[in-house]
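Excluded from the complex is one protein chain; the other protein chains are retained at their positions.
Lettered A, B and C in written order, each chain numbered from 1.
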Amino acid sequence: MRYLTAGESHGKQLTTIIEGLPSLMPLTKENINESLLRRQKGHGRGKRMQIEKDLVDIVGGVRHGYTLGSPIAMVVYNDDFKHWEDVMGEDPIDDDQKIRRVVSRPRPGHADLNGAMKYGHRDIRNILERSSARETAARVAAGAVAKTLLAHLDINIVGFVREIAGIQAKEYPEMSMDDRVKISEESPVRCLDAEAGQKMMDAIDKAKKDGDSIGGVCEVYIEGMPAGVGSYVHYDRKLDGRIAGAVSSINAFKGVEFGIGFEAARKNGSEVHDEIAWEEEKGYYRKTNRLGGFEGGMTTGMPIVVKGVMKPIPTLYKPLQSVDIESKEPFNASIERSDSCAVPAAAVVMEHVVAFEVAKALLEQFPHDQFPKLKKAIDQYREEIRCF
Amino acid sequence: MRYLTAGESHGKQLTTIIEGLPSLMPLTKENINESLLRRQKGHGRGKRMQIEKDLVDIVGGVRHGYTLGSPIAMVVYNDDFKHWEDVMGEDPIDDDQKIRRVVSRPRPGHADLNGAMKYGHRDIRNILERSSARETAARVAAGAVAKTLLAHLDINIVGFVREIAGIQAKEYPEMSMDDRVKISEESPVRCLDAEAGQKMMDAIDKAKKDGDSIGGVCEVYIEGMPAGVGSYVHYDRKLDGRIAGAVSSINAFKGVEFGIGFEAARKNGSEVHDEIAWEEEKGYYRKTNRLGGFEGGMTTGMPIVVKGVMKPIPTLYKPLQSVDIESKEPFNASIERSDSCAVPAAAVVMEHVVAFEVAKALLEQFPHDQFPKLKKAIDQYREEIRCF
Amino acid sequence: MRYLTAGESHGKQLTTIIEGLPSLMPLTKENINESLLRRQKGHGRGKRMQIEKDLVDIVGGVRHGYTLGSPIAMVVYNDDFKHWEDVMGEDPIDDDQKIRRVVSRPRPGHADLNGAMKYGHRDIRNILERSSARETAARVAAGAVAKTLLAHLDINIVGFVREIAGIQAKEYPEMSMDDRVKISEESPVRCLDAEAGQKMMDAIDKAKKDGDSIGGVCEVYIEGMPAGVGSYVHYDRKLDGRIAGAVSSINAFKGVEFGIGFEAARKNGSEVHDEIAWEEEKGYYRKTNRLGGFEGGMTTGMPIVVKGVMKPIPTLYKPLQSVDIESKEPFNASIERSDSCAVPAAAVVMEHVVAFEVAKALLEQFPHDQFPKLKKAIDQYREEIRCF
Partner (left out) sequence: MRYLTAGESHGKQLTTIIEGLPSLMPLTKENINESLLRRQKGHGRGKRMQIEKDLVDIVGGVRHGYTLGSPIAMVVYNDDFKHWEDVMGEDPIDDDQKIRRVVSRPRPGHADLNGAMKYGHRDIRNILERSSARETAARVAAGAVAKTLLAHLDINIVGFVREIAGIQAKEYPEMSMDDRVKISEESPVRCLDAEAGQKMMDAIDKAKKDGDSIGGVCEVYIEGMPAGVGSYVHYDRKLDGRIAGAVSSINAFKGVEFGIGFEAARKNGSEVHDEIAWEEEKGYYRKTNRLGGFEGGMTTGMPIVVKGVMKPIPTLYKPLQSVDIESKEPFNASIERSDSCAVPAAAVVMEHVVAFEVAKALLEQFPHDQFPKLKKAIDQYREEIRCF
């Protein structure tokens, strides 16, 4: 399974093509719209999120509610494009029109300057339109298809917020998946810990008032994965490695960890590993899950626990210094938009990005032409390894 | 540029093939042996490291000290194979011989159990021989070639230890590359901070005495990368994402971060980003480097700073509980080897793994058929972006 | 450079995403529409080609007539979709509606039966909608972008018809590229040889009258490629191999050859190879071009000459016997559409498929971030190898 996305932030549309899905899997627009909607929510989002409601159109690969096996194409239209047609149209324009609109001031913390140098653009709009986090809507669409596949395989996934601006939520290792989903959905900051959640909202409000922005830590939690998915035989087939790569490619993410993650540097080996037990009914299991569901690049059958850190959004009312690429004069970096905290939305993005990698690994390992056969094969495997 | 590795821990040899290098690049065995040797050093390594000295043989792609442009094959022979021929030979053997040798006891924290279930092996030796960290010697060989390429492009890279068992080394943001290399090399724990280094050694000695193991945090630091390497245009071309994926695929690594990494969740946006400045001689630069050399999936031209966390080695004198896959009876997990701390070696491995990804990204971006042309193109680009 | 396509024959639209193009390359809808239009022409096409005129919409990656460097998305809408919405809609429908429409009769020579077995579809429409040659419009869109790139690099490409129903056109080794383009465009069967062209049209008319179909041989001819593109160092980097793979993946193509191709089996070595000459002005060149522009998987600098054979379209008025997958009863295969000869259109498809592979190889070999730099690098290389 592979996918490509295309589209600029203020362009006509975002487009996603996914290739390699099984046939005969139930899939509807609603599966994807639900995910797109969740991405747009969250205390601290700017105005744009409220104006535009992302809705997907499935334009290939699905017929009468089922996948065909052929590539799936999805479109999220930009309703606002009519106001941007002059700026973002694909047709050639006169040179004098161009000059008027040029963005020559790169914002720190964005792709602006490096991208302009790499691609030789002197109008930085040519960079920022694609490097914008708007593209994550296209990735969420891809991930929503993956999530649907996982759900039909009894593998459930949720992303929530563990920390914002240094305020850490409590851990709930025993909380059920249903509760994780429900509570995070009801929290305006996608936090399982109501008390911490309130403090996070206060911090967001304060940041907004101060014209500053704040970051945080998201967690993605997956239940139902069988053991032995991924592989140790070659480094690029390790599933945790692939997840880390995908998470680190989300806009503004600066780190990723599994299970206790960086804490593993501060503990003895006897406190870090998960002892192995077996019971006839449950099969092999671990008494703890410090390693976050991975050993040797493969799943252990325990929940996958992966965290990612998002830096504060760099577009601020409290500006950062930069340099105009034409005049080479310093200036205070302009504001392109005004979210003071996008961590709750980032948790949704991360959930979908991880879902895609996990689904991809399952499709690589199990027969994937027809969804019912895939499901049967995974169920059989679950039974087999129980008594391995 | 791509590479494959093969070989089992006690097999005949480790083999690496790299495809996609430019021609006419100076390369000798010594470039690689130096890296292999560094990987074997470090306070806290077990006996095996002292007995076997890894030496590479270049068996393809190099002639008279220069790369040909054709694939490079490298071999690290296992001198000890004669003692393992019966156990690890590739020829069929009688069934009664097999039974005698079967490993049926999976060690927690290793690929043993998940790997056995995935690949259907009832003799866990079939897993552990490949999942062993011995394979990192083959990855270091690949990385040593990449490091050589980088060095000829005036891009220098070093890996060192930032933390062991909770003991954190001081940061030295102003320390020169030469000093980083020299001081880390002289430290038995590859630590730039002598005082912390001594404490780390004490902690290792204590862990050894206690029959326990300890982990830590490695840092890789790269100087000389031009800005704009990597790309924001598609998520799988972001260089930080690729590095994160590669680092997380190193045995026993559980997390990775760039620049201030997880600290970004605890700071305001105004404290996280790196303001942009310009001077005619230096070109664009940043006054700080909190983002670790990356914005928008591309290099900023500042040093790349990436950290990875290694968990304590799971093979302990203080054993963990597990279950025999034949009898389904619990047992205390056996000891396959006896390093109490492999973090200094892991810093070398990480250095080479990161070097490969960085070199690969450069070869994708710049003309890569002939090394002298590659060098010229990168030098021209450096000059161009200075006055961009 | 890579691309994905999506879309069913009677679905809402065809979608193409291309990732990996340089920035700052001039590109307009007209570049692509011209290619789409050429694909629809040709003596012997059925009615559908006259009703629907394919027009592209560029929905990502292009701004004000220039590429951004970000992925390019292109859409060809299906104006007729309103009549197909019930049959091809993506939303779930009631079961009784489904039954009415099921196609259970696989046509020989199509993907119908094998596809149905592989993907478990009992309604063969689920196969034929994607396996239809309609998808080649999406590939032509991708190829048109590649052709535009090549044209800006002074590399020109044309596809024409060499043979239909056993009628062979004369070869014109000395004919200029301009004439090849002009004459083939004016010929209703894209044939450079007017006399043979007339016979081909007669054969097509006769086949139509007889309710039969006929195939033929297409040639793609490329001028302006520098020598040394592709590589011998690893088998999957040979450019002729990649072209052969791409051509053989065009619907109904059953073979591919370079230069004299299969004739090489009937000649002595002294008659097959191309002697090497050198003149200061021209650089190295060949006195003949029997090998079709390739030696060792690389271009020689001579024109690329590649031929592909298309079998007759299997949907005929003169039906073929098959078996209903529900009743297992034999039947005479139904007609889905009525082209009696699609070879002229196939020449256009092949032209674009080859253009993509050639452009991709150039982008791999030369710096490809910015188009003006790419052009400069290729021009420099041309000059370099002239006096090599």
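FYI, a contact is a pair of C-beta atoms (placed from the backbone, for glycine too) under 8 Å apart; a residue touches a chain by one contact, two chains touch by 3 or more.
Just so you know, these numbers come straight off a predicted model, no measurement behind them.
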item	value
Among the chains presented, those that the missing one touches	A, B, C
Residue touching the undisplayed chain, where the options are C:T15, C:T300 or C:Q370	C:T300
Candidate in contact with the missing chain, chosen from C:A137, C:I183 or C:I313	C:I313
Sole residue of B:E163, B:E295 or B:D369 that reaches the chain not shown, by the stated touch rule	B:D369
Chain not shown: contacting residue from C:I214, C:I304 or C:A377	C:I214
Option from C:I260, C:I304 or C:L362 whose C-beta touches the chain left out	C:I260
Absent-chain interface as seen on subunit A, which is shown	19, 69-71, 231, 233-234, 365-367, 369, 377
For subunit B, residues in touch with the removed chain	2-8, 11-15, 17, 19, 23-24, 26, 28-29, 57-65, 68-73, 75, 88-93, 98, 118-121, 125-126, 129-130, 369-370, 372-373
Residue numbers in subunit C that touch the chain omitted from display	4-5, 106, 108-118, 127, 130-131, 135, 139, 163-166, 207, 210, 212-217, 227-229, 231-236, 238, 240-251, 254-262, 264-270, 272-278, 284, 286, 291-292, 295-301, 309-314, 316, 318, 320-323, 325, 328, 330, 365, 384-385, 388
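Keep in mind that, in the parts below, only the chains that are shown with their structure count from here on.
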item	value
From subunit B, the most remote chain by mean C-alpha position	C
Whole-Å separation of chain centres (CA-atom averages), subunit A against subunit B	27
Rounded Å distance between subunit A and subunit C, as computed from the means of their C-alpha atoms	37
Shared interface positions of subunit B, touching two or more other chains	231, 233-234, 365
